[in-house]
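What follows is part of the complex, with its chains left where they were.
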Amino acid sequence: MNELRAALEAILFVSNEPVTLDSLAEALGEKPDAVAKELEEIKNFLDVNVGGFTLEHTGGGWRLATRPEHEDVLKKYFARKGESRLSIAALETLAIVAYRQPITAPEINDIRGVNSSAVLHTLLERRLLRVAGRKEVVGSPFLYRTTREFLIHFGLNDIRDLPRLEEFGDLIGEPMSDDVVAAIGVQSAAVDDQTE
Amino acid sequence: MTEDEISTSGYQLSLPTFHGPLDLLLHLIKQNEIDIYDIPIARITDQYNAYLEAMEELDLEIAADYIYMAAMLIHIKSKMLLPRDETAEVTEDPRAELVNRLLEYQRFKAVAESFAELDVVRMGVWPRPAVSHNGEPAEIDMSEVSLFDLIDAFRTALTRYKVNHPQAIELKRTLHKVSDMMAELYNKLKEKSPIRLQWFLEGRDRDELIAIFLGMLELVRLGGISLQQGELFGEILVAMTQNPLDESQFAVYDQR
């Protein structure tokens, strides 16, 4: 097998951005002409033999990319995949509810600094959170709690098995600052009364 | 096992480093071509201690784990010297547990060695770069989300909150008044006296503990309660005295 060509394929494969002829030639210690010739050959080879992606010569250089005709397939695939995925925002919201439950949406928004209603909706839909009554304050907002599914997912028998604050730093690997510990500490009493 | 070059007072001395006391013992067994099922404990103990001494001379820190093993070897050695109980049905070899541990550790060490080879090879395997689809923010596969991620997410949120609200965490904290704690403790004692202090403190957070401690001292000072401890580090009992207190006066002791 052609070594230069294999090395080019490897670099192109790992690159997100178009790679320039010059940078390739330099890294591989080859003449730009030789590299250009190989790139053309890779392109031809892929066009004939591989239906799923191609090598395109764009303004900035060369890059491997999917073909337009697969856009729908990819969209569909990633839409399904998204169902089993959790955004960072959702994970954060889940964590806040876990440690501060029962908690209202305004309280969550306050901690996160952004509106969390869409994320809450997702978490309710995934059955990781549930509505557990209303808080007796102006507007009677819903109170949220974690569910049994939540416990099962994280391998916990009880919500009280969540890592405690003194274990917090150990697990993360750095000591927690005192005020953060204090903030976490406040909730430990609130967590106590949740028995599913 | 690696050879660490250690330079002391002008000359180079090469001392192998080990990944724990079991690793060192395995090395000694191999070096002496000893049958692992019939370890001459006295000899191995001497060599083990000689190694620890060498480490000491080089000012290398000897972890507690090594010292613990040294003690264990001496314990086994002393047991070997005891006359065997001929009447016992099965004579337990004092070395049996150690042999088992060595065999088990040796297996995992071998697994680790094969992992090490794979680690090198697989480090060279690169995937496609992560791309965000439709500009969506980063996502995590739910099946891969663990408690570690959950804690980390919570910490990130709190840290960010702290940065954005330098004062707010302080304000949100539930303040435990010394007077409340005095009243709570005093009322508990009215129901039942004495009580175990440990029981009363259970499940409290740090702020509460401080408030309780201060409140308790005030109650003792006022002569309303007494504390008893039977022995050093023993259970502390809290009891009512014959001297009734005026609860409405507790608020005086709140400090800001």
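Note that the chains are named A and B in the order they appear, and that numbering of residues resets to 1 at the start of each chain.
In this text, a contact is a pair of C-beta atoms (placed from the backbone, for glycine too) under 8 Å apart; a residue touches a chain by one contact, two chains touch by 3 or more.
Everything numeric in this text was worked out from a predicted model, so none of it was measured.
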item	value
Full complex expressed as chain labels with copy numbers, beyond the one copy shown	A x2, B x1
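Just so it is clear, only the chains that are shown with their structure count from here on.
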item	value
Contact footprint of subunit B on subunit A as seen in their complex	10, 13-16, 74, 78, 82, 84-89, 91-92, 94-96, 98-99, 111-113, 126, 153-156, 162-163, 168, 171-172, 176-177, 179-180, 182-186, 188-189, 192
Contact footprint of subunit A on subunit B as seen in their complex	126, 128-129, 131, 133-134, 136-143, 145-162, 164, 169-170, 172-174, 203, 205-207
